[in-house]
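Heads up, one of the protein chains got dropped from this complex, but the rest are sitting where they should.
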Amino acid sequence: GEEGENAGAENGSDNNNSSSNVAAENEDNNSSNDSENNTANEENETAEADREDWPETLRFADTGVEGMEELQREFGPFKETLEDVLDIEVEFFAVTDRIIGATALEYDQVDMLLAGPSEYVQINNTVPESYPFVGIERSEYHAAFIVHEDSEYETLDDIVGTSIAMKDAGSTSGHIGPSSILIEEGYDLDNDFDIQLLDSVRIEAFKNHEVDVLATGIKDYYEMVEEDGEGHYRLLHEGPPLPNDAFVASPELPEDFVEEVQTLMLENQEDILDSILVTGENDKYIEAGFVSAEDADYDSMRRAYETLGLDFE
Amino acid sequence: MNALSVREVTKTFKDGTNALEKVSFDIKTGEGVVLLGHNGSGKSTMFKCISGFETPTSGEIFINNQEITRLSDRRYRPLRKNIGMVFQNFHLIYNLSVFQNVLFGAMGQNRNFLKVSAPFASKLLREKAMACLDRVGLAHLASRRSDQLSGGQQQRVAIARMLMQDPELILADEPIASLDPKAGREVMELLWEIVDERKLTVLCILHQTEIAMEFGERLIGLNKGRLVLDDEKNNISKNDLNSLYYDGIEELSDVQ
Amino acid sequence: MNALSVREVTKTFKDGTNALEKVSFDIKTGEGVVLLGHNGSGKSTMFKCISGFETPTSGEIFINNQEITRLSDRRYRPLRKNIGMVFQNFHLIYNLSVFQNVLFGAMGQNRNFLKVSAPFASKLLREKAMACLDRVGLAHLASRRSDQLSGGQQQRVAIARMLMQDPELILADEPIASLDPKAGREVMELLWEIVDERKLTVLCILHQTEIAMEFGERLIGLNKGRLVLDDEKNNISKNDLNSLYYDGIEELSDVQ
Amino acid sequence: MTNKSLQHMPPRFRLPKIITVAGIIVFISLFALGMTHANISFDRVFTGIANMFHFLWSAFPPDPSRISAISGAMYETFQIALVGTTFGVLLSLPIALLASRNTSPHSIIRVVTRGLVSTLRTVPDLIWALIFVISVGLGPLAGILTIIVDTIGFCARFFSERIEEIQKGPSQALESTGATKLGVISGSIIPLGFPSFVATSLFAVEKSIRSAVILGLVGAGGIGVELSTAFTVRRYDEALMIVILILVVVIAVEQISSAIRKKVI
Partner (left out) sequence: MTNKSLQHMPPRFRLPKIITVAGIIVFISLFALGMTHANISFDRVFTGIANMFHFLWSAFPPDPSRISAISGAMYETFQIALVGTTFGVLLSLPIALLASRNTSPHSIIRVVTRGLVSTLRTVPDLIWALIFVISVGLGPLAGILTIIVDTIGFCARFFSERIEEIQKGPSQALESTGATKLGVISGSIIPLGFPSFVATSLFAVEKSIRSAVILGLVGAGGIGVELSTAFTVRRYDEALMIVILILVVVIAVEQISSAIRKKVI
């Protein structure tokens, strides 16, 4: 509780945003956490000698991972849970641009980052020593090709020559994901399709028949169905599951510290996930869980980047 | 008929300055009247009230027997066409040519803007503008930007613009203040020629008492916002004029 | 000693207008000289050349025997402090108070801006500003915004600002054009008092020939940019003056 | 006498109005609160600056390898920006006239127009892009419309501000000839405001080019897409090249603005 208050004082406005939620939800967090916290503290004491280089506050940035955007604005509960679990002060930054997140990590302005798979690849490319240590596994996280119900397209072959709306360059489920599907099926992206990167306009453009196909995360499909009802849109093709979103550690962090954090997070994953869910509509996380993550999990992403020609220098 | 009729006009500015206090006078059509008064006596304010740029605090003003005191802009516009003004500080459009400034005098008669813009105006209007400029001796400067003129030349452009308007009532605020003696005299002659020949009405503010006495058939005098003189030239003595500036004012520093 | 010395000054504007042609004259310290000339004869241009706002096309100007014709602004500044100007169109800072405008006259002596800004100026300066305003009869309007004054009142503020400067050489461009007869006379008396008592030098542009003849010990006349008259008052006949405006100019329309 | 005049000497300070005092207090306290937010600490600044140079260094030298593709995108963007801004400026002028105290036919019209212009400005580009994509489809037209809306939000506001500042003397001179409102506007307001209108309009062209990102949103391509892609793949040298190219155009537009203004000021 002590650290929680400190952090609150330091970042007063964050509290403003979320105080009501925190008050309501923190009680049961705390009660269910008590036992684990104690064990954690004991372990900490035994390792006292090694902890000198451990950071006093953990600077944590969330780069707006797809599907977790709500966390960007209602991060209060998550931050406090994290503080309780890790027993360390956490500074939380909601960063709306992944380039900034990566650069901040590169120049040691943050210690830890919650990033999507595509972002991780980018970050790792700039900061090769950075590594993922916990992944968030969710049941439905893959790219999908969506067409209008009444269209004649049935297979990927049918949509050769059509226009496809995607999100912005480098987006996991809205660009890299679907692109890698098409590449692996053997299509030539430049000549077989008219791919338009429309970012946040993509869904309206598709609904309005501006483009024939929408390639995006499956979550968008569910949302569209929720908005307009069944019978309007059809899934033409669904891709394989995408790699997990990851908590990425800065190379500047002591490795034993990261290990400790990893252990604690995996142990307390229900509380932490609850605190993310508190904030709103991340319903797909109801079936999500933490797993330990490795760099190799993201090799498929890397390949996609390469074949897309979006290679880094 | 009265071309202009001012009834008990009082003007008090927002800060409490009493610029005019119950001023009343009539000017008959075809009269040429000079308005005198010390600095700050309210002469220009009187003109502003007549032309509708200030609203009197109380009192009424009639032009051709029509009350105009609290007329809306839209209603006043047709009347304004017949009132020609020369402003104390000229008010030229500084970054347009002399010629264009003079042409604008015809705006009241030609509601279509193109008809008074130099490139598209009719030959007639353009020639008329040149004639007006010629009357004040500036024809050769027609193409000049108006802020590249000397002070007196600018004042002449303002007079030419007024002439362009063919007004029935002329309100001229110190129209010869910046003119050299010869030009000043010629402009006065011009104005009084208009009065005599075309039976127009002129109300002219002057500080040069000799010229006032020479031209004005009738003189009106303001002092601290009050009408203190209104008589035929012949009835006015040099003393009357002096007292207009000295009476009740012991020292310069008391002039309002 | 010559307070001002003008040597063959020619000024041709970019568009080819010859405003001044080889004008030369000297003014001794302590002299009070009147500059006459028809509208557009180049009087104001002469003043602009002296004060450095225009550079003569050829010729030189000396102030206290120092050439200033092509001096950089930075080098001219210390000299300017001693030259007081009254501009033909006043050039007040319209949205500041009368008092503040007058205080700005002391800018040359007080390089720190705060020292001449109304709230922070020394008591001495503030009282001096009031005294200057008082001399032109405007003390009671000190707090007024300067665009809420009558034309004549604005001209007086410009004169008060010049007085505030305590200049050695005064260049006054038609300083009494908008003043009523009494005030105009008083301002002229004020200027010549300064000349007599404090041995300052005054060069004053006037259009009123009678006043010029009354005050000016010496008269200089320009015609179409050329010096055509430069003599003691006593040697000048009424005819000379008339010819200044009429000579070589058959008609008004030929005035340049 | 001097004593008498001294009684008129304005006081050094006048008691400000309560509303002014209140305004100042609100400003200062908000400012102070904001400052505490800023959390300024200088301990890390030095390493920070070294880092910054390292980062900037990574963009040098600018990479001209894709210069022809970039120039093409720039050219395309410029054309669209020009069309959008031209229409925007043309629409802004009448709107500004309706929104200015001294030219508006009625104060209700003025308030409504002002509110409308503020709304155009406040509604984010993204929403406009959505609206126009829905109504006219993807492509340059939606981009042009978004730019038009942007330009009106900006230009109408600034035109109107300038119109309100124009001295009333010359306008009165025209009014006194019996000119209509339109006559006064064409004869005095527009010529006197012209230098400022030119500056604002050419700034708007520049602004449209700089905000070309929205063109990407509506599928109209252009330099914005190039720039954001360069960022995504962290090709800072290429990004620098694009920024330099935009800068060249921006400075060129500014020069044109200067040249025109010199004539009419």
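First chain written, first letter: the chains are A, B, C and D, and each begins at residue 1.
Here, a residue touches a chain if its C-beta (ideal position, glycine included) is under 8 Å from a C-beta of that chain, and two chains touch if they have at least 3 such contacts.
As the structure is a prediction and not an experimental result, all values here were calculated from the model.
S.K.: Just to confirm, in the complete assembly, which displayed chains does the hidden chain contact?
M.R.: Computed over the complete complex, the missing chain touches A, B, C, D.
S.K.: So one chain is hidden, and I want to know which residue out of B:126, B:156 or B:182 touches that hidden chain in the complete assembly.
M.R.: Of the candidates B:126, B:156 or B:182, B:126 is in touch with the missing chain.
S.K.: Of the residues D:25, D:109 or D:251, I need the one that contacts the missing chain.
M.R.: D:251
S.K.: If I consider the whole complex, including the chain that's not displayed, which of C:42, C:59 or C:105 touches that chain?
M.R.: C:105
S.K.: Contact with the hidden chain only, please: which chain C residues?
M.R.: Touch set of chain C with respect to the missing chain: 51, 53, 73, 77-85, 87, 89, 91-96, 104-109, 111, 113, 116-117, 158, 161, 165, 251, 253.
S.K.: Can you name the residues of chain B that touch the chain not displayed here?
M.R.: So the residues of chain B touching the missing chain come out as 97, 99, 118-120, 126-127, 130-131, 133-134, 139-143.
S.K.: Considering the whole complex rather than only what is displayed, give the residues of chain D touching the chain that is not shown.
M.R.: 23, 27, 30-31, 33-35, 37-40, 44-45, 48-49, 51-52, 55-56, 76, 78-80, 82-83, 86, 114-115, 118-119, 121-124, 126-127, 130-131, 134-137, 139-141, 144, 157-158, 161-162, 164-165, 195-196, 199, 203, 206, 210, 227, 231, 239, 243, 246-247, 250-251, 254, 256, 261, 265
Note that only the chains that are shown with their structure count from here on.
S.K.: Measure off the straight-line distance from the CA centroid of chain A to the CA centroid of chain C, and report it in whole Å.
M.R.: 77
S.K.: How many angstrom lie between the centres of chain C and chain D, each centre taken as the mean Cα position?
M.R.: About 44 Å separates the centre of chain C from that of chain D.
S.K.: Which chain A residues touch at least two other chains?
M.R.: Chain A, residues with two or more chain partners: not present.
S.K.: By residue number and range, which residues of chain B touch two or more other chains?
M.R.: As it turns out, chain B has residues touching two or more other chains at 89, 251, 253.
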